[in-house]
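A protein chain is absent from this complex, but the other protein chains hold their places.
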């Protein structure tokens, strides 16, 4: 039911062409779509300046390009995750502002200026091999308007490296712990900081790591309270969730 | 190194019994324990009124009783999770204020009055069988000082039940989504609300549910952003994490 | 928005107390709940005589009783699955018509007479140990108004037993294949009949059966087309789905 | 035993060359093959115009070509699934009518005109990355003679997109729900429509998705009745099963 | 079609009541069942003295009793596997010859005298905890008419124990290797003997044994040729297979 | 201890150079190797004409070549499994008789004439995609001196194809059942034939097939007795085991 | 071949009753058992005072009793693992010195005095629920003659507790790290101490812990070098291995 037909109905009530009982019945059938789901939309897409996200994996470069094209016209900032360079190239053709973050395979387009929060999100990794996932989290958080501090390569095998940076970590409003292998970083951080810790298991490792399963299970079973987990290698998800919490 | 021995060392410096070089060497070796880990402790145990938590499973009633005894002397509020009635009975013997929450097998002891937050945490379940886990989350959150709204039995098989309660859910500062079977509730909520959603998979179900694995994997793979996951049946963990976020 | 408030709004339009523009805005915000989700409800709960289903596992006998009580007042037929005898006894107290199907742990209450379809559903099992699951399917289908033919213990280890009954099976409009162990029955039936085959893996077996996983995977990988699978031991689900198809 | 030898045997009975006891013994040994399995064959291969199916994966292009060659001579319509372009090219050489559906890697050959059903099958996907699997289902259903409506990219993360199309979906006689990630689409549809829902988990996703296992388990554990599941990425199987149901 | 009706048909041919063409058509439709599946049956049930097998798990004592009753009337020897003592007691009531093998939970009934083979089957176990499964194999083989040599508790942790008995093992025509934990016995035996080795993984062990999965996988991956594997704890299956091979 | 040194020791006893006590001690320490493991070796390597086997995967072409070179000098027949064409080419350089079986990636070298058994092994496959594994089994069996009958593409989805060939299958002394997907072929064959059935699950399939796991579990859980299983895709193992049984 | 028969053979050589060639042949066939496997036995069973171990699970009390009886006659110290109280009671009947360690379900019998090592093994646990497994390790190590230091309940969620005890831990020659849940203790210890760390995952935890799998995988994937892992809950294995290392 379009706005027009709703208006017509109401005018028909007013002019007695339709009885109130008939109108009630008619409105009861009001299809979901016609409501526009205003309240729902508000929080995700209608809020001015909120970035839109494309999960690029499994799409053709052409599909990515045309989705970006549609989004640009709305003036949104844009995040493309799991994008390869070919995808970036076709996006670049139609949008000069597009930037490719090679390490984490993200495309970002900043159509309007982002103001960062005062509080910050600390993104912490166990090793250097976890950095691509951490960067996905960090860049996601930044384009969503958050200040980010990166604390990389402070895994528990050399726990003094972690303690060296403890001030930066404990000063954050949200901590993202990115680790592969046995994922112990999340538990140690969960025990040391009093802020929410979002744990991101990575697929870094081999053998009985089973593509990140070892770290995932470890993080889910963390003996430290105040920790929740996102999917393996899901830096984007952690950055997004951290942003919501940081901006509460 | 106790405070006394540190004081002695410093006085020996002052009185020239120990050279500064010797003192530096001595302090460099300063064992971790002697530092008291003050900063770390602050956030968990020294903060006045913060409840202490006992994971009762795998402990004998006697162990539970003696841990509670020690805690009472510190005046803390106390949470005991996964406690059976025998454990409660021995605790009750030494502490009249102890309350047993049968549905979620928790013991709580409110040694000092809790003031609740204004913002609230919504605890939502898919079915009635998920309620014990939800209660663990809700009661944890309450004794940690949070206002809680319970929205139970609104699973996606009858999605209108969920929409009926959407106002309560979207009004929360944090949402806890508790669901077994296929765990779709978390994804649907993640798509409808703009606040952080903590997903708790439950072991409710049978067959290829594999003790909650189905819901766990579904929640980790949620297509909705703004969701993070705790361990299967870990209502406590979700309530604790939600409390941290709600009180940021 | 209740029907009353909607009526009031429409009358306010009629009497010019509210402008059409205001009313459109107001209706656009119409909360989901107020729509009553009429269309949705039609197919499940409002259709006269359609049974209501309670998944009893994980509920207390008291909860089961009070749910049944509420349903009886609506005059529906009732199915309770995974119910133990204690649950049945408390239900029996408030409803004389309640019947307990011990083999498959179901409670059924036939509040109004069921007329059966002419076409029938064949429920086929590999062994006698699969019968409880098959009975759950068969009784579900019957109380949903379907004629059912039971063909039990015709597993592929003695394939002539299956061929002996092939006429009954091929005469059905829908076939439910219930089998544990290696679940080959579904594939063999899928190759022999031209009607939809709903495969129900059971947890019958031991060792590398892994609680029905072996049969489940086999059925999902069936080389015969025309087969779909429900959860392990989910006789109810198969009976329900078969009923929908049989009554299309 | 060919028809000739059977005829000879019977004539020998008639002419007393063979005693009835000898004939009974002889017929008792009648090999299966000689029966021709008429009843069985009827429903799959002898029915005029029913397409024949080749599962191309793991075959050489030459094998595919020669199977197609044999089928063409029988005048059947043909479906080749999981076919790469090399396979298509060699098929094209011998059959001009062959069409390659690149997105879902299918070859179809329409040797005789297909008349579509009036009732239709709705093929619904959660995301755009699920489209190849959905196309396999849709094209399979079409060449089997069914009208198909495609409703793509209506996943639960933005549930209003799904409600926008609810009329098309609820109007179908059978619904195919294709979704990767957490596969919640199937449960939500199962709760909203009263027709059979065939759920197809896809391998779209990453990390703890485990190649579609997350969606598979979710769909098997769906809290909504009226749902059955096919193998991961098995669009063909869903299309075939839906066709059987749609044409009952 | 019973023998009588077949005889009638043939006599009708002879007496010209039925034409040969009609008879051919009639015989072509001859249902599977009417053939009696003579060839198939021969090897399992019609061979005089061959035991009949009941898988008792999941059956009620009454069901077991009535199956045994039917079998006794045919004069067969009988094996009941996975039987508890209650089942045995009701069987004992109707059959005095019934024997209960407590360690492996088998019922055997020797209705007619068994003559043993000259060649023998060696049943070998890694530990004493594997003996129940080994006994299931040994007793199955014995009632099937095979001479059996038991070589128990010769696991690879003390490989000299195995070598002490090597003569008995290498003298067998078939070797059954029963082992839990890591199941290395099968590989070591496979490397030492030139006869077929049937490996039976047992669920003996704990932790990452996962109910026998460790031994199962080890045996499937044996680096020694000449080994095949049956299901976890499936002593019956190994004894049956060994019997077939021993009596070739 | 070589034969020479043993002879010297015994002569020293005879000539009183060594006391009997010293000799006993010396012989007690007799290293395992010096025994020559004659009995053990007989069955594998010393038996004239028995082929030697190389598992080529994970070896360099050079390693394969030099192992072959050593074997040729002993005059054995040779089987190389999982060999790629590069390996074959370097083998071909040093041995003209080498043959490459492309479909199953085997190299065979027949250094001396093989006489085949009278009894035969039937190698049966469910589909055409299972043929490479079946060929590995068949060629292994042949070079080990067994007559082999191939019965391919007779899977249970069209069970009449299987019955058409039942005579060939039931005539075999050993049956090898090769099947992917749900592996039901093994159960059906196990129920139809009275000879040992060796089941080979293949990795043919997709989705919840999990690289052959579905077929493996199905075969391990076969409801038909007289079946044992080898590793996924292990045609060689099945051929080898079948050969041992066929030549008992 | 007993020592006597060997002596006889050698004397027959000396007295020319047996030729050297005959003797060589005879000795070549010398069965393994007759050698007594002296070298092998030395290290396990013949070494005076070394305890003998019984894995009691799956044995009957009578079996345990008779094994103990046999061992006592040899004067060994004895360890019985996974023993229930019934087993202990029957052992106690025949051996007064038997002690039952209830927490870890072990029976020990100290038949002769044990002298402890100077160096010690540190047994460290994450939580109090891990103590039973730790006690199994500690008591095993003690009866094997090692000094043991217990450091319990120092898990990483409160890492200062661990640092408080670091001196005791770093002073050990071998460290046993016992932890359930996410098993991070092993990684943190591995990074802090320079001695071998034996990690024992425990089944303490719930949900996605999967009976200790989470801790097991975490420990296997430890980012800290110098760590090796034993089976879940295998305190005995860790104590035994630690003893070997401590006594090198």
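To keep things simple, chains are lettered A, B, C, D, E, F and G as they appear, and every chain counts its residues starting from 1.
Assume a contact is a pair of C-beta atoms (placed from the backbone, for glycine too) under 8 Å apart; a residue touches a chain by one contact, two chains touch by 3 or more.
Owing to the predicted nature of the structure, the values given are computational and were not obtained by experimental measurement.
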Message = List the neighbours, among the chains on screen, of the chain that has been left out.
response = A, B, E, F, G
Candidates E:65, E:81 or E:187 - the one touching the absent chain = E:187
Message = To test your reading of the contact rule: which positions on chain G touch the chain that is missing from view?
response = 39-40, 42-44, 53, 166, 170, 173, 191-196, 198, 216, 220-221, 225-232, 236-238, 240-241, 244-245, 248
Request  = For the chain that got dropped from the picture, name the residues of chain B it touches.
outcome  = 3, 6-7, 10-11, 13-14, 16, 20, 23-24, 27-30, 35-36, 38-39
Contacts of chain A with the absent chain, listed as residue ranges = 127-129, 158-160, 163-167, 204, 206-209
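To be clear about the criterion, only the chains that are shown with their structure count from here on.
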Inquiry  = Just to be sure I understand: going only through chains that touch, what's the smallest number of steps from chain B to chain G?
reply    = 1
Request  = If we define chain centres by averaging CA atoms, which chain lands farthest from chain E? Would you check?
outcome  = A
Query = Is the number of contacting C-beta pairs greater for C-D or for C-F?
reply = C-F
Message = As a multiple of 5 degrees, what angle does the CA superposition of chain A onto its copy chain D give?
response = 90
Note = So the chain most remote from chain F by C-alpha centre is B
Task = Give, as an integer number of Å, the spacing between the C-alpha centres of chain E and chain A.
result = 58
Whole-Å gap between the CA centroids of chain E and chain F = 25
Key: Two or more partner chains touched - positions in chain G   = 36, 127, 158-159, 207-209, 213
Ask   = What is the complete set of touching chain pairs?
value = A-B, A-C, A-D, A-G, B-C, B-D, B-G, C-D, C-E, C-F, D-E, D-F, E-F, E-G, F-G
